[in-house]
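To keep things clear, I will list the structure first and then write my remarks on it.
Every protein chain but one is kept in place in this view of the complex.
This part shows chain A:
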Amino acid sequence: MGVVVVQLGQGGNQMGYALFRCLASMSNSLPDEFFRSSPNKKETKARAVLIDMEPKVIHGIIRRPKYPSVQGNRADWTYNAHGLVTGDSGSGNNWARGYYDHGPQSLDSMMKAIRTEVEHCDVCGGFIILQSMAGGTGAGLGAYLVEALKDEFPSSFILSYSICPYESGEIIVQNYNVLLTLSHLQSFADGIIIVQNEQLSTICRTLLSIQRPSFDDLNELAVQALGCVLLPSHWRTVEPNSQPTFKAFSKSSSESEQTIATSGQSSVRLLSDLLSSLCFHPGYKMLTLRFTPQVPAQSLDFTNFTWDAQLKYLRQMLITGAYKELEMDWNIKLPTASGHDYRQRIFSSSAPHLMNRSVASLLILRGSGSDCVGVSDFADDRLYPIWQVDPLSVASCSSSYGRYELAASLLTNCQSSVYPVSRALTKGYNMLASKAYLYQYFEHGMEYASFESAFASVEDIVSRYSSL
């Protein structure tokens, strides 16, 4: 079962490099889903395709060392030299240029590289797209590629890991680009993980004692959470030590039933299991990722972790919609009475004072004792809408996660993914009303109607989540 990772643009490529390093170092052996041995059996290659419209970033990444210097194993791997697609001129932060110009031009070479990687998998579990939504290549070309992938591989799952830029401004037209990208991902991807640079930066500064985080620091933090989800694990029940009940999510349910009956554990099939348990409703595809513990690397060996404490933090993070363990509002508790009106908060401030509601959650626990710890708190009815009967899926793996004795990652389909989007929407409307920067998009073949429909579809997403 292999998963092909597609790295797009400068942000996506830098994140992909960090991700593969994490996957290689956090487990005892290179996971088969993400690495394969080359035909001559001498090297291990990452199942990745690197795409960028300017050559500098990709060439820089190829040259960087692949084994982490601080933690984990020294596992050597390389990128496949034939899996690189580069252009010359860059996209200039112009979404329309990435989508309308570079998309069709590079389609053949991109699909060829991707097809080669897919052929190297016994069974292709799907695609993970790493991109930044603010620029031109990652966002525009990324949106085009996701459409093309869905066309060519209609039954494969596509999970996108999309980076939201700093709201203080990294790129001036970032709001347009984010909204345009999201509207396309909503139609063609199966799941969209939204990660915000700002949140990562706050965690680095307040919890990890990195005063001035660089992009490398942010990427390393982000991939820790993602790696915890993607490394091998097996399903377990919400109540420990109880009989496994029939889980309706697996596409190959007969197979998993059998394995449950015999060994009691079925491994998580990447992408299909994840996405079927979380993104089963076509209107709700936005996911957020939370991770615990969040401590500086140098304190790892000196801190005592217990499941109770870490899961308590994680649960409160889920309830408040926060991403970091500190400074959460512990006053926000689950409501005792029903009938709360949650609709107003999305359009109000960035610090919601009401509870974060979710559609479904996936909890992955790693470390000893992960099989037996009780997590029924995460499945509390009040966190989820009334039509959700089986909201929580839990997977675990008893081997430790790198240097963490125990670690947990929570992938949730919840409202907090939508706050940065709704802010981008407001600012985007402002700019659109003044018609600023539009001529650059029109020059490459876009029309005002495309902006209208993109904005409208993001409005839909926001309103659906706010009515949870």
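For this structure, a couple of remarks:
The criterion applied here is as follows: a residue touches a chain if its C-beta (ideal position, glycine included) is under 8 Å from a C-beta of that chain, and two chains touch if they have at least 3 such contacts; residues count from 1.
As a convention for this text, contacts and distances are computed from a predicted model.
UniProt records the chain missing from this view under the protein name "Tubulin epsilon chain", selected from "Tubulin epsilon chain", "Pre-mRNA-splicing factor RBM22", "Large ribosomal subunit protein mL43" or "BRCA1-associated ATM activator 1".
Only one residue in the set A:L8, A:V173, A:L231 or A:L318 touches the chain that does not appear here, and it is A:V173. In the complete assembly, the contact with the undisplayed chain comes from A:V57, out of A:L23, A:V57, A:V418 or A:L468.
Of the listed residues A:G2, A:G90 or A:P420, the one in contact with the hidden chain in the full complex is A:G90.
Taking the complete complex into account, residues 10, 14, 54-57, 60, 88-94, 136, 166-173, 201, 204-205, 211-216, 218, 283, 426-427, 429-431, 433-437, 439-440, 452-453, 455-457, 459-460, 463-464 of chain A touch the chain not shown.
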